[in-house]
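A single protein chain has been removed from this complex, and every other one stays in its place.
Chain naming follows the written order as A, B, C, D and E, and within any one chain the residues start at number 1.
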Amino acid sequence: MAERYPLPDLNTLPEDIRDRILQVQEKAGFIPNVFLAFARRPAEWRAFFAYHDALMEPEGAGRSSNLTKGDREMIVTATSSANHCLYCVVAHGALLRIYEKKPLVADQVAVNWRKADISARQHAMLEFAMKVCLAAHEIGEADFEALHAHGLDDEDIWDIAAITAFFGLSNRMANFTGMLPNPEFYLLGRTPREKKPAG
Amino acid sequence: MAERYPLPDLNTLPEDIRDRILQVQEKAGFIPNVFLAFARRPAEWRAFFAYHDALMEPEGAGRSSNLTKGDREMIVTATSSANHCLYCVVAHGALLRIYEKKPLVADQVAVNWRKADISARQHAMLEFAMKVCLAAHEIGEADFEALHAHGLDDEDIWDIAAITAFFGLSNRMANFTGMLPNPEFYLLGRTPREKKPAG
Amino acid sequence: MAERYPLPDLNTLPEDIRDRILQVQEKAGFIPNVFLAFARRPAEWRAFFAYHDALMEPEGAGRSSNLTKGDREMIVTATSSANHCLYCVVAHGALLRIYEKKPLVADQVAVNWRKADISARQHAMLEFAMKVCLAAHEIGEADFEALHAHGLDDEDIWDIAAITAFFGLSNRMANFTGMLPNPEFYLLGRTPREKKPAG
Amino acid sequence: MAERYPLPDLNTLPEDIRDRILQVQEKAGFIPNVFLAFARRPAEWRAFFAYHDALMEPEGAGRSSNLTKGDREMIVTATSSANHCLYCVVAHGALLRIYEKKPLVADQVAVNWRKADISARQHAMLEFAMKVCLAAHEIGEADFEALHAHGLDDEDIWDIAAITAFFGLSNRMANFTGMLPNPEFYLLGRTPREKKPAG
Amino acid sequence: MAERYPLPDLNTLPEDIRDRILQVQEKAGFIPNVFLAFARRPAEWRAFFAYHDALMEPEGAGRSSNLTKGDREMIVTATSSANHCLYCVVAHGALLRIYEKKPLVADQVAVNWRKADISARQHAMLEFAMKVCLAAHEIGEADFEALHAHGLDDEDIWDIAAITAFFGLSNRMANFTGMLPNPEFYLLGRTPREKKPAG
Partner (left out) sequence: MAERYPLPDLNTLPEDIRDRILQVQEKAGFIPNVFLAFARRPAEWRAFFAYHDALMEPEGAGRSSNLTKGDREMIVTATSSANHCLYCVVAHGALLRIYEKKPLVADQVAVNWRKADISARQHAMLEFAMKVCLAAHEIGEADFEALHAHGLDDEDIWDIAAITAFFGLSNRMANFTGMLPNPEFYLLGRTPREKKPAG
């Protein structure tokens, strides 16, 4: 389906979008497809990445968070696997490996997070994320208490829920458009000491 | 759960957010709860409403769309019902009644869109939206062709998918925070000739 | 599909059926469609309404019940929403609003009963009704105990189960025949102090 | 759970109910438990069996039907298996074996009707019944046409749907009360030339 | 579909396979279809029955087990019903009746094991088997503890899981090939004091 919504030429894009994309390319060595795929609609692109940054890089918005970068990518990977989104499992799985410094963790989280090599706190975090992903209307007090027991407060819980909800949007867009992950993502972080790409 | 995330005082909000909210209040006669509920995190608020506007008011982004305002609210109502989101079914169901000038259509779409009093084109539109909502990973060529047969092109299909995906995010946030619809929404548009509220 | 099973002319119906329908019409101001839709088969009509009355108007059968009229209509509304039955959600949602004197409660129960503005006892009652509706074969002792804890006894539990089971029948008949709610039902009880219609 | 709702003593029952039960006992040689289990609430009992008779013995209501007795019991058996109702699978499976004169057919229909030794017309009939049972809100024109292709008309289709809906009620009541089949039913019709029992 | 994979002539089979089949025939009085159906591929046949024997006749492998023969056939019957496998429900239901000396138990387990006339230990055993059958990836410590509470140790739990997993394979093969149970199985064990057939 990818041909229905071809990736636009970088040079035809609005300057702010192009600048951000060039920055990402310089840092990562390649342009993750999502940056080009959504750019055909600039207003949506700007909103999507503003939302992404607000949730995934909260310091940039002057907000601190108890979730680590690894925690966040772990939520994205589990959510994207539940939604069968190839782009996001592969791209964010790569980031998860890098931030957690665990070359095996992304495949574990994607196939069956229940038996992944993660902390009890992360396990509780993913259990809640999966409920937001699959049955948000059934969330109740007991779900909050389970997270409080692991030292996560209501702002952390908002973070977990919002990241899950946002990537549910992203997963549906990627699946519907047939967006594919860049080949580079598949191998990233599978051996120790790799540096972070953008994305 | 609403007490976990209390609505902020309008006067404590950043100016741009407060201005938009006051505008909405003037137009609608009340402040839809979503505007205050999300304002406790300004960066997310701005991204959320920018995304909302890009999809729901495309003219504002200099883009035309073959979907009518009624079509769009119909997609939101069906999606929100599938996700059991009280806020969005009630608030957007009101807008759907008003734009379609059909006082009965929102309840029909919410309970069983298959037998709602809508056009064949709208029926196909909702069938696709429900697939994006519930099984986006199974979307294939046949789904596009079914919509083309009703005169909807690939840009319209992007609109349907993006609206469904965006309100999937909104539904999960509303469900998780326990956000409730303003009482005003329940009655809006249930009798002929009512004017449009914001939100 | 409604044309497959057209509503019969009132004058062609057996006298007992016609009399009851005229009574209902006098009380409600209109004839709820279910009375005509099922009348094409008089023997089934008589059994259906006898069963309906035995469960929904137990005093008529010389039996008292701890469930209020509002409780019963709440069970019907939740069941009918789970079964996606437009007729019953709209018609019995109207009765629910009126008996509970809560103009907002029917939409809340229909979209997500878990966050409706109802009592803890009613919440337990709906939880049990949903299990009868969706997985009756999994009902066990713990389900009875949960209701006893709210002061509901085994006769009340029979009431909850029987109402849920009976409207599961009604929902399937309405969905299969394409029966539509009378327009009058949509607005009933949405403002204070309306009186009860039949139906 | 059966002790919650003990079977009443036959002699304490209203005369009309006792008479019918004695008739059944004389014909079948035993009293099928459903007759006693529901008799604790006479008004519901009368409505239940009136409905049952209207659907399962239409000649009694002066109505002919293209469905044979075997067809009807086959629908009941498939429905009751989908609803995991032990009483109805065992009791109506016995009747199915007898009416169809096929000692193996009930187990086939209960475990996997798709590969049962039945006619193509019966296969289509069960396919429709299962849709009424599990997703009545999705029934559309194509479902009617599939049955017309096998010579079933709209009245036959009403019969199939109504029997499925009615036994959905019965299945939920039996499951909730823990009603058990009489031991006699298990063996009935498993060898050729047995005569029909009641109930 | 059975004609796609016709049963081979006994005389064309390799000697070891023919010998075993003749042994079974002598003991049971007939050849259960599974022995012929799988024999068209001798290597698979040998592995299948070696696996079967290792699990179902552990003494033969020099291993003792706390599960009785009745326990094992009960697991097979519940699993095969969950997988809608006619051959295995009928054939192993027969063995279950015989080993447990309960003519009614197989139908009870097949339709709704939760209300079957079995021990609390057997109920826990089937609850675990159903989780292995339907959601093995969700099994956790609590599931083991529930079985330990009934005196079942980790070797018994391995037995339960392995039998469930093995017959999941068998169920899928039988369903896919359209393998039908021999008529003899339907009646076996339905009256007291019958002797065991081969299986």
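Operating definition for what follows: a residue touches a chain if its C-beta (ideal position, glycine included) is under 8 Å from a C-beta of that chain, and two chains touch if they have at least 3 such contacts.
The structure presented is a predicted model; accordingly, all values stated were derived computationally and were not measured.
Note on the chain not shown: across the whole complex it touches A, B, D, E.
Checked against the full complex, the candidates A:Met56, A:Val89, A:Ala136 or A:Ala162 give a single residue touching the omitted chain, namely A:Val89. Per the touch definition above, the residue from E:Lys27, E:Lys101 or E:Arg172 contacting the chain not shown is E:Arg172. One of E:Leu22, E:Ala61 or E:Ala149 touches the chain omitted from the figure, and that residue is E:Ala61.
The hidden chain makes contact, of the residues E:Ile21, E:Ala39, E:Leu67 or E:Cys85, with E:Cys85. Residues of subunit D that touch the chain left out of view are 112, 114-115. Subunit A meets the missing chain through residues 81, 84-86, 89-90, 103-104, 107-108, 110-112, 115, 175, 178, 180, 183, 186-187, 190-191.
Mapped onto subunit E, the footprint of the missing chain covers residues 1, 4-5, 41-44, 46-48, 50-51, 53-55, 61, 63, 83-85, 132-133, 136-137, 139-141, 144, 154, 158, 161-162, 164-166, 168-173, 175-177.
Criterion: only the chains that are shown with their structure count from here on.
By the document's definition of touch, common neighbours of subunit B and subunit C comprise A, D. Path length between subunit A and subunit C in the touching-chain graph (shortest route): 1. Using the average of C-alpha coordinates as each chain's centre, A ends up farthest from subunit D. Residues touching across the subunit D-subunit E interface largely coincide between the two copies, over half of the numbers being common to both. On a Cα centroid basis, the chain most remote from subunit B in this structure is E.
Computed from the mean C-alpha positions, the centre of subunit A lies at a distance of 24 Å from the centre of subunit B. Shared interface positions of subunit B, i.e. residues touching 2 or more other chains, are given as 84-85, 112, 115, 175. If you draw each protein chain as a dot and join the dots that touch, the picture is not a line, a loop, a star, or fully joined; it has some other shape.
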